[in-house]
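In this view, the complex is presented without one of its protein chains, the others remaining in place.
Let's turn to subunit A:
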């Protein structure tokens, strides 16, 4: 009685708009495609050779990986700490949960533009550092080429930690109190309870949070676009902003090759994690 007819509208749209360009993208990656000339020739690995010999694009790859790595670690560590802290009986916890969650619902463009003045050399962050006696920490947050990608990661962590907190909170709330009572009787201290009970019981939440921060980190666009637009120079360029630049320059074959590279990096990073999640699901 169930017929695949009802799947067809979704499948046709998804197949045409998402899957078809993904597949043709592999082909375009090996051509000298441009909007003016179309495809003149099949150029083999030329685009990829170009990418791996171009300093600006190599930096974009490096930035993307560094950015994603920082985001995965810190969004999860801070998110989990916040969740644990706000899973206690403190009185303002509902208000605090809402406050920490709030930045994640706003467009990253809005967040980026609000932080631009805060991160200026004479901006609030540096003034605050001086005010509390840490003037030595003043930085050119958005114009120093050696730290700009870390600054953008920090803004992203500021925006998304509360989102990961919400997922961890849901996980924490599903852990029965009986576990804790039993282990307290057995003489486990707070750290042991956290390390050997909370963490394993949170594995589903940890998996989904790591997956979301991984995919979000590698695919980052809005944060970089709004805070620096890849600058100064190309210092904070990441893969998806570089694809946009190459698109604007009419180097479509090269841009698509770079997009394919992003696809491969995301897949290589995500597939082992997906496998692990599936295995745990079967065991559970």
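Keep this in mind: a residue touches a chain if its C-beta (ideal position, glycine included) is under 8 Å from a C-beta of that chain, and two chains touch if they have at least 3 such contacts; residues count from 1.
Everything that follows uses one rule, which is that contacts and distances are computed from a predicted model.
> For the complex's missing chain, which UniProt name, "Carbohydrate ABC transporter membrane protein 2 (CUT1 family)", "Amidohydrolase family protein", "Cation acetate symporter" or "Heme exporter protein B"?
Of "Carbohydrate ABC transporter membrane protein 2 (CUT1 family)", "Amidohydrolase family protein", "Cation acetate symporter" or "Heme exporter protein B", the absent chain's UniProt record names it "Carbohydrate ABC transporter membrane protein 2 (CUT1 family)".
> Of A:17, A:36, A:132 or A:185, which sits in contact with the chain we cannot see?
Counting the whole complex, the residue in contact with the absent chain is A:17.
> Over the whole complex, note the residues of subunit A touching the chain we left out.
Touch with the absent chain occurs at residues 1-7, 9-11, 13-14, 16-22, 24-25, 28, 85-86, 88-92, 96, 98-103, 105-111, 113-118, 120, 123-124, 158, 162-163, 166-167, 169-171, 174, 204-205, 208-209, 211, 215, 218-219, 221-222, 225-226, 240, 243-244, 247, 252, 255-256, 259-260, 262-263, 266-267, 270, 274, 281, 284.
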